[in-house]
Structures are given as structure tokens and as C-alpha cells.
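One protein chain is absent from this view; the other protein chains keep their places.
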Amino acid sequence: MANSYLNSESKKLATWYFTVAATLFGAQLLFGLVAAIQYVVPSFLFEILDFSVARMLHINALVVWMVFAMFGAVYWLLPDETGIETVGIGFGKLLFWIFTAAITVVVLVYIFVQVGSADEMSIWFIHEGREYIEAPRWADLGITVVALGFVANLFMTGMKGNRSGIVTVLMADMIAFAGLYLTGMFFTDNISVDQFWWWWVIHLWVEATWEVYVGALAAYGLITMIGAHRKVVEMWLWIEVSMLFGSGILGMGHHYFWIGTPEYWWEIGALFSALEPLPLVAMFIHVLYDWGKTQGEEHAKGQNRSVITNKPAFTWFVINAFGNFLGAGIWGFFHTLPQVNLYTHGTQFTSAHGHLAFFGAYATILIGMMYIAVQGKNGIKVLNHTKSSIWATSMIVGGVLGMTVALTIAGYVQVLVSRAQMGATWSGYFDGQAGTWFAQGMDWRLIMGFVTFTGFLFLIKDLLSIGKATHHAR
Amino acid sequence: MNAMFEPFVDVVPSFFATLSQGPLTLTIFLHTIIVLPMIWIYRQEKARLEQEG
Partner (left out) sequence: MAKKSVWSDNRFWQRSAAWITGFASVLLIWLTFDTTAQISMGTDSDIQNGVTKRVPGPTVINYKITYEMNKKRQHEIPVIGGANADGTSSFQEKEKFFGRDDWSEEEATALLHLGKLGSQVKNCMNCHTLLGNGAYYAPDLTKAWLDPAWGPEGSMQAMTGKNTKEEAMAEFLQNPSQYPTHERMMPNLGITAEEAKGLVAFLKHMSTIDTNGFPRNFGKIQGAVNGK
């Protein structure tokens, strides 16, 4: 950490978290490429690194890099919000090393052990085979300890220092985030019960607690990057919390249409989840409104300079505001009603939504936080774009949008042929997969995957070098 | 009557299944009981603001 302008230990820890997050982000993209190649060339790495393994690594790296970046972002903003150094930061650093070591072991076991025999030992030490939360049980327990330690840091700091609205929301949100993980750890022979609780983790993370977290992060970004008024920002934050939790908590019903759960979930899931895009529209409007407002105030004073103090980060925050609405909101609404979902459930439609939603709602704002950390670490007053930052942003956004469109078209074929016409059997499934539009969709998804990955390389290059560029205001 | 109220359609009778009397009855009921108490919060806060102002 030579030449660092950081004098807060909490912020130093944040940069560690961001470094591991960016590395895992790369791993996510690499294994995603392997899986995408396998759709096009099924013999690629067959019985060496099979689709199931590549995909498990792809989605686990995704979840874990985001959790790392989320923890990092909280350690970053805590000193700013509370006005004090994070309480128990030494403990926080210890947890970081435990977390990183545990994840490394888990990933190596995924790659080199892959499968075991059908017994409890495999569940404890290899993986649990439950999408997104495959981590073996020993790691589950470890992750819970780390998450609770992180929450302890947050609570102790929030209670000792100045507890802003943002910190209050984060405290409530992060304790729910950590607690919900516990509901996804037990084994049951009853797959309906299994999936019922599995969604408590997945849904209540990505469609409730994570979204509220993003709201809080966006609020922090608006205050620090364009000098938006705290009172206005925090009022919006409370409105967003009302709408996100109001629609998101019972919106869980849209996962309970077909897993053996009662019929009443049809309508609970339908209307609550149909309202989930509302807060995302609100967040988008809110970001643009505040930007326009502060810039307008500047104009009224006769100033022509931009109010944005970190151009690349703010770009990512704006992309977040729109991407969240588009990926989670629109693409989610596409297939959230039961009458539609009966045919789209378990098709590439879901995959299209998954790609754009995780990217739009979470990847974007967390990349933005990494730029905020680069700015702080290099003591820069106004961080400007570089050629690389523009290339990175364009290629990553273009690549993910391209993948989403390709997967959506592939999903149409699957819904029409495999589901509506053929009734979802084995042969119906493969009839759909053989459709020309499906095959072309998979080709384009792969191409767009490479575009995204190239953008990622630009991003890493930029994050490592932008601080040294000379065209910033210091 | 038969046209107004659905015969019970869920497999297992329960409180929520009873409220499900046709398209959207249950979900609109739940939305209403979640949102309506905000009126009460509104009145309290209005009174507080008037006292402060």
C-alpha cells in the first residue's frame, strides 16, 4: 500500500475486499465462457470440466465476488458516514483473510474434486449441489461466522458514531442479509421443502436485501459524487425501502408457483412481484433528478463545470440505475405472471433475465464503488474518464446487453417449441435446442461473452492505472 | 351466487385459500392491509408537523 492517501484502516480493508472481488469477477467471466462454449461445441472439455462444474463456478464466483464487493463498499463508506474509524477493524481484517482462504479452498475443491459419492460427507466437504449456494456445509458455517463478524463491525460502528439514515438502513438490511443465509443450509429429502427455503436465501437476497443495499449505496454515491442534499437523498431512500420490501418480500410468491406449494401463491406472487419494478423506476428517476438538480444549481450560480467528482464511477452508478430497472424490472416482469411463467419457467428466458439483472442491479454499482476507492486511494479531487474506462464501460455494457438479447431470442424458441408445442419432454427439449434461432442465439451469446470479457480486461487495466493518469484534478 | 363466488378451488383448505375467491382477491386484500395503515402514520406525522410548525 505504498503511496496511499488512505489514512482510514476501514478504507484500506475495503480496497483488499475490492481486489479479491475483481479477481473473482474475472473467474466468473472465464467459467461463463467455458459454459457458453459448451453450448456451441458440446465436446469442449467434456468429462474434464463439465458444464455442471463450469456453471457452478460461474454462478458461485458471481455471488461471492458481489458479497466481497458489498462488504468492501460498506467498509469504505462507514468512516465517511459515521465520522469515526470502524470499530473492531483488526477483527474485520482477520475475517477478510479467513473468508478469502475459505473461498480459495472451496473453488479448488470444485475444480479438482467436482463430484463425490451420494452421502453426507460430500455435502459437508465437496458441495451441496443447490444452485447459487453450492458451498459445502463447512464453508456455509464459515461464511455465516464471517458475515456475522462483518455485521458486528457495522453495528458497533453505527452505534458509536453518527448514525445517518444510510447507516441505519444498512444496519437493518445487513443483519437480514446475514440471517437469511441460515435458511439455506439444512438437508431434507423433500425437494419441495428444500426449494421453498432455498428461495428464502436466493430471492430475499437478490430481490429484497441486496436491492435495498444498492439503494443505500446509490444514496451514498449521490452525496459524495455530485453533492446531492442528504435530506432529499435519504427521503428517497426510505421511499425505496418501503417499495422494495413492500413488493419484494411477498414477491417471493413468484418462485412458489410450481414447486409443490399451494395455489394461493399464484396471485400473491403475481401482483407483488409485478410491482417490484416500481421502486427500480423510482431509483432511476431519483438518480437522474438529483444529477439534474445539482447541475442546475451550479448553472444558476453561473458555473459551467460538471458537478461530478468521479466520472467513471458516476457513469457506472447511472448505468446501475437504468440497468437495474431494465434487467431486474422489465426482464423480470416479462415472465413473472403465472400464466406466462407456466411456459417460461426454466428456460433461457430466465437466463436472459439473470444475466441482465445481476449485471444491471449489482455488478455496475459495485464496479462504480471500485472507482470511488481508486479515487480515494490516489487522493484525487476529480477523477476523469480515460480511454480504457470508456472502452471498458462500452464493451462490458454492450456485451451483457448482447448476451441478454441473444438469450431472450433463444428463450422464445424454447418457450414456443419445447414448452408450448412439445409439452416439455426430453425430445421436446432437444427439438427446441435444435431450432435455428436457438442455435444462433447461443453463437451470439458466446461472441458477446468474449466482448464482455475483453471489456473486463480493459476495466482491470484501467482500475490499476487510472490513478496515475495526469488529467485528473488533484 | 355461483357466478359471484368461486367454489373452493385450492386442494387444501386454509385461511389464505379461503381469501382466494377468484382472480386477485387474496393479493388485493394483502396489499390493502399493508398499505392502509399508512393513513394512520400520515395523520400522526401531520399532527406532529403542525405542532412543531
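A and B label the chains in the order they appear, each numbered from 1.
FYI, a contact is a pair of C-beta atoms (placed from the backbone, for glycine too) under 8 Å apart; a residue touches a chain by one contact, two chains touch by 3 or more.
Computed from a predicted structure; not experimentally measured.
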item	value
Listed residues A:K11, A:H286 or A:H345, member touching the removed chain	A:H345
Residue among A:M159, A:I191 or A:A473 that touches the chain left out of view	A:I191
Missing-partner contacts on chain A, residue numbers	35, 38-39, 42-43, 46-47, 50-53, 55-56, 114-120, 122-123, 126-131, 134, 165, 187-196, 198, 231, 234-235, 238-239, 241-242, 245-246, 249-250, 252, 255-263, 265-266, 268, 342-343, 345-348, 350-351, 413-414, 416-417, 419, 421-436
Absent-chain interface as seen on chain B, which is shown	9, 11-12, 14-16, 30, 33-35, 37-38, 41-42, 45-46, 48-50, 53
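Everything that follows uses one rule, which is that only the chains that are shown with their structure count from here on.
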item	value
Parts of chain A lying in touch with chain B, wherever the complex brings them together	246, 250, 262-264, 267-268, 270-272
Chain B residues touching chain A - in the complex, by the definition given at the top	9-12, 14, 16-17, 19-20, 23-28, 30-31, 34-35
